[in-house]
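Presenting subunit A:
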Amino acid sequence: MSVTTTAGKLDVRPAARPKANKMFNFGPVAIGWGVLLAIYVGLRLYQQAFAFEYGLDSTTPEFETYWVTLFNIEIPLIFGTGFVIWTYLWMTRDRNLAAIKPEVELKRYFNLVAWFMLYTFSFLWIASFFGEGDATWHQTVIRDTALTPSHIVVFYACVPMYIVFGVGSLLYATTRIPAFANGYSVPLLMAVVGPALILPNLGYNEWGHAFWMTEEIFSHPLHWGFSFLGWTGLALGGVLLQVVIRMSQLLKQLSPVESVRAK
Partner candidate 1 sequence: MDSDVCKLRIGPFNMHFAGYQPKANGNTEFCEDIPATGNTIIVMDAIDSELRNIPIEVRLIEDTGDKSLDEGTADGSQLNSVTMLHLPSKIYETGSIPIEFNFTHAGKYVGLVTAGDKGQYTSRFPFSVGIEKTSYGIYVLVAGVILLGLGFYKYAGRARGMSRPQGEQG
Partner candidate 2 sequence: MRRLVNRWLVCLFTASGLFTASSLLTASGLVAAFVPLPVAAHGERATEPYIRTRTVHWYDVTWSSGSIAANDEITVAGKFRLFSDWPDAASLPDLVFLSNGSPGAVLTRVESYISGIPARQSARGLKTGKDYTFKLVMKGRVPGKWHLHPVLNVHGAGAIVGPGAWVEVTGKQSDYKEPLTTMTGVKIDDLQTYGVARAQMWHFGYGVLALLWLLWWLRRPLIIPRWLVTQKGREDLLITSTDDKVAAALLVTVLLVVIIGYKQTVEEFPNVVPLQAGFVKVPVPPNVPEAASIEVKNAEYDVPGRSLRMDVVITNNTDRPIRVGEFMTAQLRFINKDLPAAVESIDPSFPKDLLAGAGLKVGSDSPIAPGESRSTTLDATDAAWEVERLVSFLSNVDSRVGGLVFFYNDQGERHMSEISGAVVPVFTQLGSKVSTKAPEILNARVD
């Protein structure tokens, strides 16, 4: 698989181009995707092996061993890693954003998009893959605890995972890109905070299931909070516009059209 894509190298049509044109490096994204894919596939295989086997009765010691342990490991591990990444992003922030060169700024916009490539990828797994898998679980077996083998994966592994990348995207933009450092981007905040609120929304879900909602109807109003918070993803449209506005200025600045006309 070709992972590096350089605009300059691949371009055959225009004349010679300096090497500095490489704006985007696909490598880190590919690695990120690979790691995430391995984690998600691993979790799915774990479910295949142990969900029905040890996950049906939350009172058994096997449940404790196979599922509660996973829960106890994944939460600190994912948030811990996230905390390290966030701290790193903050500590290595650009302390002189005013002096940034247009070329560097453009590259950082590309990097921001790379963050979004990871953020949206990680969101896909809860929204689609494990999300409907949760329906399979709860409509098939009898719910006996809030921490079911399905919830331990979809809520407590997948949700923290995309929060790590969401907050990472927000921090990257804020600490390295002038426009996002000089003002809070409303759509970016929405696109990061909205989906992150799915984690506290679980409280509503479990509360409802504990007190008045014994059977699983997926489209029950009790679950609408997930859909509603999912809609905040639309706000990435606003972020895209912010990025496009600034990038189009930078593109013209870095490669003015006059040089073409002169040719």
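For anyone wondering why these and not others, all candidates are chains of the complex that A comes from, given by their letters.
FYI, a residue touches a chain if its C-beta (ideal position, glycine included) is under 8 Å from a C-beta of that chain, and two chains touch if they have at least 3 such contacts; residues count from 1.
Since we're looking at a predicted model, the values are computed, not measured.
Per the touch definition at the top, the candidate among 1 or 2 touching subunit A in this complex is 2. Interface of subunit A with candidate 2 (complex): residues 1-3, 5, 7, 10-13, 26, 30, 33, 37, 41, 44-45, 48-49, 52-54, 56-60, 62, 129, 140-145, 214-215, 240-241, 244, 247-248, 251.
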